[in-house]
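Every protein chain of the complex appears in place save one, which is left out.
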Amino acid sequence: MTDMPDTTLTPDPSHVAEGHPLSDDAAGYYTPGSPLVDTKAPAGPIADRWQTRKFEARLVNPANRRKLDVIIVGTGLAGASAAATMGEAGYNVKSFCYQDSPRRAHSIAAQGGINAAKNYKEDGDSAHRLFYDTVKGGDYRSRESNVYRLAEVSVNIIDQCVAQGVPFAREYGGLLDNRSFGGVQVSRTFYARGQTGQQLLIGAYQALERQVAAGTVQTYTRHEMLELIVVDGTARGIIVRDMVTGEIQTHLADVVVLASGGYGNVFYLSTNAMGCNVTAAWRAHRKGAYMANPCYTQIHPTCIPVSGSHQSKLTLMSESLRNDGRIWVPKKKEDCAKDPRSIPEEDRDYFLERIYPSFGNLVPRDIASRAAKYMCDEGRGVGPEVDGVRRGVYLDFADAIQRLGKDAVEEKYDNLLDMYERITGENPYEVPMRIYPAVHYVMGGLWVDYDLQSTIPGLFVTGEANFSDHGANRLGASALMQGLADGYFVLPHTIRDYLADGPFEKIAEDHPAVLEARKAVEDRIEHFLTVNGTRSVDSYHRELGNIMWEYCGMERTEDGLKKAIDLIRSLKDDFYRNVKVLGTADSLNQSLERAGRVADFFELGELMCIDALNRRESCGGHFRAESQTEDGEALRHDDQFAYVAAWEYAGDKPILHKEDLVYTAIEMKQRSYK
Amino acid sequence: MAIQNTERTLVKGARATSTTVFLKILMAASGLVFIGFVLGHMYGNLKAFSGEEKFNEYAHHLRELGEPMLPYEGFLWIMRVGLILALVVHVACAASLWHRAKKARPIQYQVKKHTGAIFASRLMRWGGVTLLVFLVWHLLNFTIGKVNVNNPGENEQNPYLLLVDTFDVWWMTLIYLVAMAMLGAHLHHGFWSATQTLGLTGSVRTRVLAKRTAFTLAVVISGGFSLVPISVLLGIIEK
Partner (left out) sequence: MNLTLKIWRQPDAATPGSMHTYQVTDVSADMSFLEMLDVLNEQLNAQGEDPIAFDSDCREGICGMCGLMINGEAHGPVTTTTCQLHMRTFSDGETITIEPWRSEAFTVLKDLVVDRSAFDRIIQAGGYISVNTGSAPEAHSVPVPRDDAMRAFNVATCIGCGACVAACPNGSASLFMGAKITHLGELPQGQPERDSRVVGMVAQHDHEGFGGCTNIGECAAACPKEIPLDVISQLNKDLRTAMKHGH
């Protein structure tokens, strides 16, 4: 990195891991670029910044709003809330999603709950504490102004949702109930049994449909965005494919918002929905939007393990299970195939309790996940052998049942244990459950400034699709909060300032930039349909997923990542030459849809590896084996890596722009769980 | 209530009275009128067990009911008009809903199980038609035509003897018993359905209660009616 023009940091040797002078592992894989600064965040005391920005952002005359066209890609919490709010304000909104109804966006699957600094429990919570916990949870890799704003508006979200009729859990007095979530000391998580995301999304969806009826919003379901239209450097529309008729359509607008969700499916197996993809974001990236911290991935320890090569997705089970379940694997390899009940106590290795005596089974997500991986890599995993390896560890409720009684356990975890039984066919009250980590959330995403605007003017990004608020790791129940904060309360204010320059000159459908974007899409589709090779799209996706999981998953090493990049590159070439996509372009064609998504996952996967390679430190969800304390703890290098890595697209050699992270309202600390 | 087929438009100026639910409310109301009538009617029929003059007296009394405020047969005519109206409404709504249901599934399933439904619920329509046919015959038989299949032309002015003559014929009895079975089935679903349509079954408890009542009602009414024909055939009731 020393060769880089933009290093403003003077390294403090005491913070550099032994034997590792200022490192540049990714040298040769990228080109250093100029530093990046967020020009929109106002200066001044952190608590006043949002008020200031809201005031400074120019207003749009109500009379002009109708004339301003807004495209919003995505109907999840971030997209639906934005579309509804912009519609209410009187803008002319077009809303897109690939599902058959806006209500099916993957936000629907969120279980645990949503955070808000309401301090209803009077347990000392406040916007400032939520801000503090979120920055700390993100391992000091998020932008403080954004996080503070998130904490600040969190309270309005709950008011809004309750008014919409979201049936949050309530106490006997009729007031809202809270629980404590993700290891924080205050109870600030609002929930609707295990279906919080569903209830919040239905609320936003209904608000959206209300605007459809009012004529301010038009919804385009089963329409997939395949390209971004950029005219004279500003985003002016999108190219979509009608997934039913196959028609390629041009939609022009004055501003484009991407709320297209996360890209966890680059790992093929994840807790994301089958259709979750990076295409919308990646197409924007190729057109000039920077991709920030792509390697930051959250891996969730308590998912139901893979049962065979047929596996299409993984199912999450609430972490609360770790409160009463004990995690173990057999001490002897030869016991792994045995019935767990026949393995005597002395032959069981309760590895978390052994390695982390003080926290035991309750260590943070990433530590628990990694430990489980090590056990399985050692060959002490349990459950069915998939590709020669058993990937699973026991989560045992036997003790809990003895201690609390079956009824108590049932009452606490019934729906979870039922779900487990439905999927695995095993009764967790008799046989210990099997769990294994799975990719769950990506903190990385398109780079945005304080206004949520990307590096392409006129392109805004909200929700999981942007990188803004969670740093290197996300606290439980904070993604729902961010999606709704962005869509209901942040974007509608910041986007004003951009739209105030309107009305903008109209773009013609046959503008060269439009035709070029259209052609790119048509050629790509044409290509997939004509290769007529031998391998199915899914088989490539599965293989890509294995590479990512193996080398860019829970633990990353220099050699592994370099190997992964080579593997991905050659697999990508093979894909373009040998993929087999049947059917036609002008009909409902699900393999064709997947082909486009997988193609983009290849390029994203490569960038994730390069980003992981560059970041020779361990922080939050990103663990570099080269950077750990002697007792296996993640070790950050704030002197070298206290920055956001924003990547500019440039083919094989992306350009790295660094946004330095400065903290004025909080000081950086290393965590410890021993 | 023609179906405006599935255009992707939103309805403007919706009225409660132009919905299918309103049709169902009318059916429920008319249906309940029928139930009231058959209960009373059954009570009348059972008088056959107390012999000829008691029964005829009752039939005669029906006609004098309400005098002098009402003319002779006045009450009867009010009742008849009410019943005819109810019937017209009931059948009209039934026909409309039936028509909609057919249109609502143009392509049938190759395989279809009927989990969660009692057979009676799917018998309502054809069962209703059977009841209609029965009713026509029944009126010819006892009221309008006074057709005596046993001794043609006799006992026309003596309901009791007409009744006995009628059910002395085994196949007449059979026709009636079949009709009563149909009625039972119709009420088994019908009564519960009416309570649901009127919105009286908003909880598990009330729902179970309504279903039980419906069953009892069905058994009592179809059973009660059937007693007379059977008894006649077995000679328990005779001239």
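Think of it as A and B in the order they're written, each chain with its own count starting at 1.
By our rule, a residue touches a chain if its C-beta (ideal position, glycine included) is under 8 Å from a C-beta of that chain, and two chains touch if they have at least 3 such contacts.
Bear in mind the structure is a predicted one, so any value in this text is a computation, not a measurement.
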Q) So which of A:S126, A:S180 or A:Q206 would be touching the chain we can't see? A) A:Q206
Q: Check each of A:Q51, A:S101, A:S358 or A:S570 against the chain that is not shown and name the one that touches it.
A: A:S101
Q. Per the definition of touch given earlier, which of A:G308, A:P357, A:G388 or A:P512 contacts the omitted chain?
A. A:G308
Q.
Could you pull out which residues of chain A are in touch with the chain that's been left out?
A. 81, 84-85, 88, 99-104, 106, 108-109, 118, 120, 156, 158-160, 162-165, 167-176, 192-193, 195, 198-199, 202, 205-207, 209-210, 212-213, 219, 221, 244, 273-275, 307-308, 310-313, 315-316, 384, 422-425, 488-489, 492, 536, 538-539, 580, 582-583, 587-588, 590-591
Q.
For chain B, which positions touch the chain that isn't shown here?
A. 1, 3-11, 14-25, 97, 100-101, 103-118, 121-122, 124, 189, 192-193, 196-204, 207
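Definition applied: only the chains that are shown with their structure count from here on.
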Q | chain A-chain B separation of Cα centroids, rounded to whole Å | A | 63
